[in-house]
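Complex shown without one protein chain; remaining protein chains in place.
Here is subunit A:
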Amino acid sequence: MKEYQTIEEISGPLVFVEIDEPVGYDEIVEIELPNGEQKRGQVLESNEEFASIQVFEGTDSINRDASVRFLGETMKMPVTEDLLGRVLDGSGRPIDDGPEIVPEEREDIIGAAINPTAREYPEEFIQTGVSAIDGMNTLVRGQKLPIFSASGLPHNDLALQIARQATVPEEIEEGDDEDGSEFAVVFCAMGITAEESNEFLADFERTGALERSVVFSNLADDPAVERQITPRLALTTAEYLAFEKDYHVLVILTDMTNYCEALREIGAAREEVPGRRGYPGYMYTDLAQLYERAGRIKGREGSVTQIPILTMPGDDDTHPIPDLTGYITEGQIMMDRDLNSQGAQPPVNVLPSLSRLMDDGIGEGLTREDHGDVSDQLYAAYAEGEDLRDLVNIVGREALSEQDNRYLDLADRFETEFVDQGFDNDRDIEETLDIGWDLLSMLPKSSLNRIDEELIEEHYREDVDEPGEESAGDESDGAAESEAEA
């Protein structure tokens, strides 16, 4: 371990140090200020004479008298099962006055890529209890499914609802001994406000979820550079819990927009050639290194499922942050301002939402035989109704055919009954699909062109025509007695 007092230049988050012995790329650095304060950083570039260091806690009050120690290793996260229930800061140090953490292992935070041949394809349905997700954009274990939101929308409530309600239906039958494969949450806050963070923590405490959670907290007033390592620490912990300790880990990363802003800040400080909108050209690679750490591995019990949250600047999904994210993640859940002002909880717009892994996670034996067809038909019908709304504004409802009016009603009921369920309402998949059939039965059978004819016979409701009734909890599908019609 070599110590220097040779800082040459301090610029933004970067410190340039003159060195006489080579240091490794990505190596961890400790900087001790004359007043005894310690800061940590990482080597960004290294040659024979200079090392440039990015300081996680920010460079304020560093001067040229500070001493710099190179630790000779890359950033490691001390991991242990005891991390569950703990609250850590953005650099992984406990801030909850709990006992000291005794690590079982120290893992490199730059995770190695999972070999695609070693991956297990994710197809275990996770029931989130949210119809817009379960029914239309099903989440599966090992998936990375971001929430695309915008300022002022209740994405946190949705994330909490998922964290609270997520179960795997067959888990109950497994009859595993006390602590077989369990569910754990890794919550990684990047640049969110203290208020938001408290909201999460309060909810975790209220529901008892904190005991099975690890919280990493880099708040809005914490140094931006630290945001670069916070998600890596969180994901390293998640991988350890999942692949060494057999937990099913749900990782909530919020807010990815702040992470990308930090990336841009560092890129600018390093005077790099910027890509689109000033974000660095390697942002795709960088984001992929986070998102791709979700998944399952053959022969191991646990899984890492990611729900990153990002707020789209200006509600624009072509902005580089949502755009690059969408190219890496396996779909997205889109929050919608209009639905939010209508009071829909959660305000999920299913049309631009997507779950790429849905098709293999649903159907007979997984959810229900009719799931795929129902979801396809609802998509098509809702899209049709949405289109017609524009037309109604011009010509009025009277000018439309009876069939068109049915689509319009269906679109309305879809929003008020299917999507809007309340943040405290936990619906199982049967209930979600039955509501779907309630809606589809507003259309004549011949219009259900995406559903298998046998399934129509089995589930179509001849009697439901009066809209508006709240579909209550325990409606079994046995009620769907339909008669064949020529």
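Everything that follows uses one rule, which is that a residue touches a chain if its C-beta (ideal position, glycine included) is under 8 Å from a C-beta of that chain, and two chains touch if they have at least 3 such contacts; residues count from 1.
Throughout what follows, contacts and distances are computed from a predicted model.
The complex includes a chain that is not drawn, and of the options "Cobalamin import system permease protein BtuC", "tRNA-guanine family transglycosylase", "A-type ATP synthase subunit A" or "Histidine kinase-, DNA gyrase B-, and HSP90-like ATPase" the UniProt name matching it is "A-type ATP synthase subunit A". Within the complete assembly, A:120 is the residue of A:18, A:32 or A:120 that touches the hidden chain.
Considering the full assembly, A:298 is the residue among A:64, A:106, A:206 or A:298 that touches the omitted chain.
In the complete complex, the hidden chain is touched by one of A:95, A:194 or A:351, namely A:351. In the complete assembly, the contact with the undisplayed chain comes from A:73, out of A:60, A:73, A:105 or A:454.
Only one of A:78, A:92, A:142 or A:191 touches the absent chain when the whole complex is considered: A:142. Across the interface with the omitted chain, subunit A contributes residues 22-27, 44-48, 73-74, 108, 110-122, 142-143, 243, 272-276, 281-282, 284-285, 288-289, 291-293, 295, 297-298, 300, 317-320, 323-324, 326-328, 330-332, 351-352, 354, 356-357, 359-360, 372, 376, 379-380, 383-384, 390-391, 394-395, 399-401, 446, 449-450.
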